[in-house]
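Sharing a structure, written as structure tokens. Questions coming.
The complex appears here minus one protein chain, its other protein chains still in place.
Should a chain be cited, it is by its letter among A and B, assigned in written order, with residues numbered from 1 in that chain.
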Amino acid sequence: MAERRPKVIGFCCEKHGMDAAVLSARSGKQLDASVRIVQVPCTGRVDGIHLLKAFEDGADAVFVLGCLEKNCYYDTGSIEGRKRVGYVKQMLTEVGIEKERLEMFNSASSNAWAFPDAVSKMVDIAKKLGPIGGGERQ
Amino acid sequence: MIVAKRKPLNEIAEMLAPYKKVTVIGCRSCVAICLAGGEKEVKMLVSALKVKNKKEGKKQEFEGFVVERQCEKEWIKEVEDKVLGSDVTLSMACSLGAQTIGDMYPIHLTFPGLNTGIFGVPEEQGVWSEKCVGCGNCIIHTTGGICPISRCAKSMLNGPCGGSANRKCEVNLEIDCAWAAIYDRLKIQNRLDLIENVTPAKDWSTSHSGGRRTYVREDARLTPHQKKGKEAVQ
Partner (left out) sequence: MKAKVQVVLCRCCTEMPALLNMERLQKLAAESNNVVSVMTVDAACDGKNLAPAINEAKEKEIDRAVVFACHKKDISPAIVKAYRRAGVNEFLVEFVNMREEVVLPHMSEPERAQAKAETKMKAALIRSIMLAPLERQTEEMKTRNVVIIGAGVAGQAAAHEASKAGVHTILLEKTGKSLKAPGIIMTNAQLVGASGYGGNLQLKIKAGEKIENLGAAAVVIATGGGWTTLKGPLAKSVKDAVPLYKFYEQMQTGSVPKGPIVVVDTPDPAGKTMKVQDYAWDDTLETTIELKKKHPETQIFVIFQEMRAFGLSELAYKEAAELGIKFVRYDKGGAPKVDPKNPGVLMVKDFAQGELLNIRFGTLVFASIPPNEDNKAIAEALRIPMTMDGATRRGSIQRWPVSTPRSGVFVCGSALFPKSRDVAKAEGAAAGAMAGEFVKRGRIEFGGIVALVTQEKCSACLTCIRTCPYEAPFIGTASKVEIRVQACQGCGMCVGICPSKAIELHNYTDDQIAEEARVLLGGDF
């Protein structure tokens, strides 16, 4: 069986989420290249539809990275993001998909470790659980 | 309004398992408002089922959309091709919608995606509580605006039962005793004398206990002459 590269995708808010990702890169942190990032203005913009579609489109693990809840740039956006992730996790459980494949993270823009930690956690999960349905990647 | 809840996804998946082509139809009315069957929920459901199929190596075709009000034949007629073109229709509306489609196309299979539900009041965003059971003879003008049929676990008509304690219901401590609330309400309205009136035993024939009910407005009905020539609905 050939080595399968995991597919991890993260929806990061344009504010503290992306700032944390940029800071980690500028601090020299190295990441598994499997991670893809989609920028959204706020994690409150993230719809359960995007998360589920990501799994449909081949993601092994999906995460959402937003501001710390007490310091969200848009006041309550990351609270909303957390709720969306929670709802989809419940749906995943109902269809027999491991809910660990989806996770919510929060970070301050000044935290250089948060993004690499989130990525490595999700890459580990993607490697451990493998692609959904095993077998060939589309 | 009518409040419904989506059935667990594994139950829905099991219902749909034998079929290849599935239409999922939601509704823009009550079930959209109670976050169970609007366009977003329809899209999420379809996506979740596709992910499940991906896991199990199954192939099904899904098409999901909403209609304005699923209990009205005119709106169903507009999507007739999509309904009849599928092997099964999953209704993400309340059971009224599901049954409307079923009645219109009796040979076609229409399954319920939601469990209906209650007449619920949005107490706060995301919380709907039952305050009416459709008894058909509303008496809340005598109880300060609070319905004892729905909000009292025993549907008492004359004051609290002996089990009411600390303003809570003995059947379920999380429920407030409706009669304690009625007392408080009548008190601030200065109508406490109403509580002393003895309400006789309820005539339940106006409620569902009397069998399936039909409400009619004779003046609104179309005469045969009016109906003729309107092919949409018969």
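Please note the rule applied: contacts are C-beta pairs under 8 Å (C-beta built on N, C-alpha and C of every residue); 3 or more make two chains touch, one makes a residue touch a chain.
Since the structure is predicted, the reported quantities are computational estimates derived from the model, not experimental observations.
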item	value
Absent-chain contact - pick from A:Ile49, A:Leu65, A:Ile97 or A:Met122	A:Ile49
Option touching the unshown chain, where A:Ala21, A:Leu65, A:Leu92 or A:Val123 are the choices	A:Ala21
Options B:Leu16, B:Ala32 or B:Leu114, residue touching the unrepresented chain	B:Ala32
Interface with the unshown chain - residue positions in chain A	5, 7, 9, 11, 18, 21-22, 24-26, 28-31, 33-34, 36-38, 40-42, 44-47, 49-50, 53-54, 57-59, 71, 73-77, 80, 84
Missing-chain contacts mapped onto chain B	28-29, 32-33, 35, 38-41, 43, 66, 125
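In the analysis below, only the chains that are shown with their structure count from here on.
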item	value
Intercentroid distance (Cα basis), chain B paired with chain A, Å	36
Residues on chain A engaged by chain B in the complex (per definition of touch)	47-49, 52-53, 55-56, 88, 91-92, 94-97, 132-133, 135
Residues of chain B defined as touching chain A within the complex	8-10, 13, 40, 43-44, 47-52, 54-57
